[in-house]
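Below: one structure, written as structure tokens.
With one protein chain withheld, the remaining protein chains of the complex are depicted in position.
The block that comes next holds chain A.
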């Protein structure tokens, strides 16, 4: 009988359960994806030069776990609001509270179990797709990564089961303790909280002040060191809370006092809903703003590192491509790239020594970027140019400088720069080497890759030394170092975003049932449906917008940390890209929430569409 009731409950509200179920499934999928990374230390170590990366992921897991817990509690309170009326009916009919508790437990755990299994399966698929997309789109190489991870599946399964058991116990306990009458009439919520205006004012000032302190301490991370991070964490968390609890509420109250604004259309209703909502949502909204910042920050920094690869490579190598003894085919391919400059040098190899012709260096002086330590300890790049005349003064001292120009087969031989007469007399095999600079390195990247590979293949697969004077090699090296970072940044960012937006969504949805009455009332007194929809869009829009805006402000100031510590010298460069990715996802969540919420509060097309003459 219990099973029948439980299943009947699910059947009767299938649409709402689909919402709940898909949300839970996605959260399980995300958790699995995250675990498939975090529980794979070999992958993490292989893809990062940072020793702390395993720790960072461990920390990330804990954070994601906490968000998931919050999420599941909200999702379950949504489940409970759907069912509480039916439960209360059963109790009124004399069902024992122990039985009801059992019923809730069965329902919650059954929903959770199925969601976890389906979610993990989707997680495997998503992990596969995402890793492939990232590899393709971002030119990333990931090693030691497989979408299926037994560890991750076990961790996900156990974690979700425990969470659902906790949620089920919590729900059951809460429902059984609440008097039946309250359950039946729980929709009537009192709204007014009297506030002491002085304390309120202090809270506003404190909130803004704490945020300012947090931002300042991030900008001064160099002097404050680790303490700065601690200060920022505490002040920004508290500051965000106060800002939601006092500052935003103050703005709404000010709007409510503006008679003209308030008395237009449904504004008074929307503002009333909002001021009630924000009070109820304070904790969630401040959490969302902070996690939003962490997630967006992770994506921005991840992509920032990617962006930096090119500029870092450009600081190391003046030439994009080095072709040893170019064939007519490779030469024409290189010319097809429309290089802005081509420098060709001749040399001979006689088995013991490599002889470079000085005249060629007079025609096209050889360039090199050398790092130079400044007086304050920082490094900068110094551009050096070598002409043939200059080299002839010390003809034996350029072995290191010119090493990358010679063929691999002559790897160990010393290098000598000689004048034209000596060069002509010297016996040995003649070679040429051509150095290209292209107009747009990133645009020619793929073609350069093929040429570099062909050049290496012609030399028997071995490259003379790690050729620091060929930008493509440096780029590839940095790319492999940074791609791990980037991958994790994107991954973390998207996982967090999806979770926090889902939390917000379910928190809003779980109050939809009680809001439905208000919308029905408004329809009865003659409110146009378009106006109701606009009010819904505005209300949910503000709830999404406020934490989003605060989160973006957190990120903009937070990036200072990377700037002052020189981890990312230009953190704001190309910042629109991560912001765009992030906002598109966030906005999708917003529309989804509006859609689901409207579906619940604006039931049917109302009585107006009752068919006539049926």
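FYI, a contact is a pair of C-beta atoms (placed from the backbone, for glycine too) under 8 Å apart; a residue touches a chain by one contact, two chains touch by 3 or more; residues count from 1.
As a convention for this text, contacts and distances are computed from a predicted model.
A chain of the complex is left out here; the name its UniProt entry carries, from "Nitrogen fixation protein NifU", "Peptide ABC transporter ATP-binding protein", "Acyl--CoA ligase" or "ABC-type nitrate/sulfonate/bicarbonate transport system ATPase subunit", is "Peptide ABC transporter ATP-binding protein". When the omitted chain is restored, the residue from A:32, A:269, A:366 or A:590 that touches it is A:269.
Which of A:521, A:545, A:567 or A:588 touches the hidden chain is settled by the complete complex: it is A:521. In the full complex, chain A touches the omitted chain through residues 188-192, 259-260, 262-269, 272-273, 275-276, 518, 521-531, 607-614.
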